[in-house]
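Of the protein chains in this complex, all but one are displayed in their positions.
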Amino acid sequence: MKNYDSYQHVRGESLFLDDLTSPEGVLHAAIFSSPIAHGLIKTIDFHEALNSSGVIAILSAKDIPGENQIGGIIPDEVLLASEKVDYIGQPIALVIADSYLNAKKASNKIKINLEKLPPIFDPREAFRNNSLIIPSRTFEIGDVERAWKSCDLIIEGTADSGGQEHLYLETQAALAYPQEGNKIKIISSTQSPTAVQRTTARILAIKMNQVEVDVTRLGGGFGGKEDQATAWAVMAALGAYKMKAPVKLVLKRNDDMRMTGKRHPYSSDFKIGLTNDLKILAYEVTFYQNAGAAADLSPAILERTLFHTTNSYFIPNVKATGISCKTNLPPNTAFRGFGGPQAMFVIESAIFKAAEKLGVDPFEIQEKNLLNEGDEFPFGQRAENCNARKTWNELKRKINFEKTKVNIRNFNQENNLIKKGFALMPICFGISFTNTLMNQANALVHIYTDGSVGISTAAVEMGQGVNHKLRQVAAELFSIDLEKVSIESTNTTRSANTSPTAASSAADLNGKALENACRIILDRIITNIARELKVDDLKRLLIKKNILLLDNKPTEFTWEKLIQKTYTDRVSLSAQAYYATPGIYFNRNINKGKAFAYHVYGTAFIETALDCLRGIYKITDVKIVHDFGKSLNPVIDKGQAEGALIQGLGWMTIEEVIYDERGKLITDTLSTYKVPDLHFTPDKVEINFLEDSENPMGIFNSKAIGEPPLMYGIGGYFAIANAIKAFKQDTNIDCKAPMTPEKVLISLYSESIKQKPLKITKES
Amino acid sequence: MNDKSSPRKFSRRKFVQGVSTTIIGSYVLTPGVSKISEKLEAETKEIASGKKPLNLIVNKVRYELMISPETTLAEVLRNELKLTGTKLICNHGECGGCTVLLNGEAIYSCQMLALDAGEKEVTTIEGLLTGEELHPIQKAFVEHDGLQCGYCTPGQIIAAQAILLKNSQPSKEEILTGMSGNLCRCAAYPNILKSVLAAAGYLTEGTNR
Partner (left out) sequence: MIPELEIIKPFSLEEAVDFLNDHPAEARIIAGGTDIIPGLMQGSKRFTGIKYLVDLQQIDELKEIIADSENITIGALLTFSQMINNDSLKNNFPLLVKSASTVGSVQIRNRATVAGNFINNAPCADSVPPLLVYNAKIKLLGVNGNYEMPLSDFLIKPYFTRLKTGEIVTQIILPKPKKEFIGDFYKLGRRRGVAISRITLAALIQIEDNKLGEIRLASGAVSPIGMRFFDLEQKYSGSVISDKLLKNISSDLGKEILKVTGLRWSSEYKVPVTQQAMYLLLERICSAHKQVK
């Protein structure tokens, strides 16, 4: 089933925030931000800037009527800095002018005097200085200390993964309008309208019912607009509130890259113990999370890291400690996977290193330790409907694993400068917000008198196809044509107290709430018409394909007639309903509970070809068996899986976030920060749907899809590592991602410059 | 199910064509000033302050504009002609979001001065429709789900159009080369490639699962 939104996308008619016709008299805002990573603000001089042409006002912390605070989980982040700055790009003032250019010009004229303080950028250094966001947390199962004694092999090491720029193609943006009654309306490119509403109310010292937030669609989010869309929306609101005029704030690309947080870089220490028959007995890990300068979502992300410590494996003795380190970088934030990928990279690194030491292939250790039904995760939940081994075996069968292995070995024997490598990558990802209270949603459904249906939920469409899926849910429940169903913008006046569109759960939560709302109305319609038709047993009535059936025979009531009838009988055609995921809980005092409604499983085969002359690699072949549950929309879900895979491969390979020694982002353009393009895309990507997977916890038995497949990308790192080793067996793979081509080249050649004579290799 | 005949309420292209007759003549651009009385004054000032006339042919419609010389083509398309299908994503010639055809060839409209496009034929995504009928490339992108969030889509489609204008039977290598200046952060690339291959007639419809 094709995505309904596509029709307007291909015509260029989808209206993203910056495409909206600006209201009359709109003012434009530019941000003046900190030029240093850590310091005290001594003086700020706005004089020259205020006299700059077109400037209307410059707003700073003292102009905030309410509390200068935007922290979501912990109140540790100001909207506008007034005393201290903690990272380069931290907003200090909002310049409002008649055009963006004039605002920008004026912001360049602001003079600031700062007293520099020593900055910290490295999470381990922050840890040593006790610069932490929250106290460390530990998840534990079994007894690692005792288990080490039973291990035949113990390996210790370090694994680091880098940051990742979201690079949502639509930059952060908001447009705010003053309304009558001291109210404010904000159109925001956010995944979290309620957070924008709540924070605006706090900043402006007004009530939440005085703030309306509306979201049409996003040009990509990937987590980057979950918490970090809020500041810009609130700034636009502050501007509009103070100026009594609409204010538009759209970040330019390099400002967006400079000022916003990324995926958290992690540096981790691991210790893994195995028996001779490759069973992992014990695993101890410490995650140093580089949180940046404020909490943002870091504590929740750290928690999800801990939840995914063991990926798809059962390990009886685990001790995992997470430390959220405060550094002088922009606050890092949610990014597809939300800490899970960072954890999985470490366990995969540990397995890789153990395999190296044991002289076996990593997949032998992986296979030996896959989760089985009923196995316990370190946080106490047990694996239910566990498909880890099922997807693994199915994949091996699909790719004819034994033959593939031989083919790759033969290829490497025949070629000197091109080497192939492969990896298998199993994933297991928990679905639910780990903060249990967030697992709730509501939906509002109106059926209009012409039979058309309007739906409001908290789900924000950002490319993941949630609008289409919701449409399908309503169309299927009412058994009417998809065209009759319309998804309204996400708006806080229609959907209140909502959770962000995040954690892959928008379709699940909002879909279920929508299902409940549709059923309420359906029930009313049927009950009403049963009276008219004098039918006692409601089960005899059924709407099918726009027609009311009685005992499976068509009646005169088409959908439209039925709706008209319901309306004239004065029965409500609107319903609001609610859903809360049942059965989940988590006790943070003991770090045990059933945190997730269910898990998503899958296994990928990833093959790479490495040009050992250039250090350039190509991911040549990816085959995946993924557990989609009973996919709600295979076309959309397959696209999600492919996109997430490629984004994950990008994170592990070519995407490198680099700050200089002053904490200034060097990779602040698309020429310095490389993301996958069509050339990077694997030659072959084959996504297979695991058969016979059911999931009663998902909408219509489906499973969440947004995040899990990203983690297949981790296999890309190890596929390349294996290709390097095929060229140079003794290469030390340092388990530091990303594996950029430069890094590959260094690992291939760094010794030869010191060695004389030069070792030059023939092509074949 | 087949959604091809989906109803639509608003066509941007029609809108532009509808007002185009009033544009021809003297169309002076003004920023969104709040009071109408100030508008005239502003216009006179702007002409005096060095605005330049520009004859632009976009999607076969001729526009006579007065613009500041430093305005880029992308800015004119988006801000003045309200053809917002053309996106400014990096504004630095690195992403492809602003791709339009200039005399049939793909260019980045963000790194070109609008004055440079004078008297040349510009085609934007809004110009691909024939009436309400989707262009075959647009159809292929719908059919093969060659998009996710939709933000890069107009640029991707125009880049594909440039390839097919040059060679209706492009090789896979030509397609990769022609499309590699267009980024998609959702990484819908496998389906983008499929869409272009389909538009070139290499795939039969309905091969997408």
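A and B are the chain letters, set down in written order, and residue numbers restart from 1 in every chain.
Criterion: contacts are C-beta pairs under 8 Å (C-beta built on N, C-alpha and C of every residue); 3 or more make two chains touch, one makes a residue touch a chain.
Every value quoted in this text rests on a predicted model; they were computed, and no experiment measured them.
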Chain not shown: contacting residue from A:Ala106, A:Ile606, A:Leu678 or A:Ala704: A:Leu678
Residue numbers in chain A that touch the chain omitted from display: 99-101, 104-105, 254, 417, 613-616, 654, 670-672, 674, 677-680, 740-742, 745-746, 748-750, 752-753, 757-758, 760-763
Contact set of chain B toward the excluded chain (per top definition): 50, 52, 68-72, 75, 91-94, 96, 99, 102, 105-108, 110-113, 115-116, 159, 162, 177-178, 180-182
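By definition in this document, only the chains that are shown with their structure count from here on.
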Parts of chain A lying in touch with chain B, wherever the complex brings them together: 1-16, 18-19, 21-26, 98-99, 166-171, 217-220, 222, 252-253, 462-465, 482-483, 634-636, 638-640, 642-647, 650, 669-671, 675-681, 685
Parts of chain B lying in touch with chain A, wherever the complex brings them together: 1, 3, 6-8, 10-12, 31-34, 78, 82-92, 94-95, 97, 124-126, 128-129, 134, 138-139, 141-143, 145, 147-154, 157, 176, 179-180, 182-193, 208-209
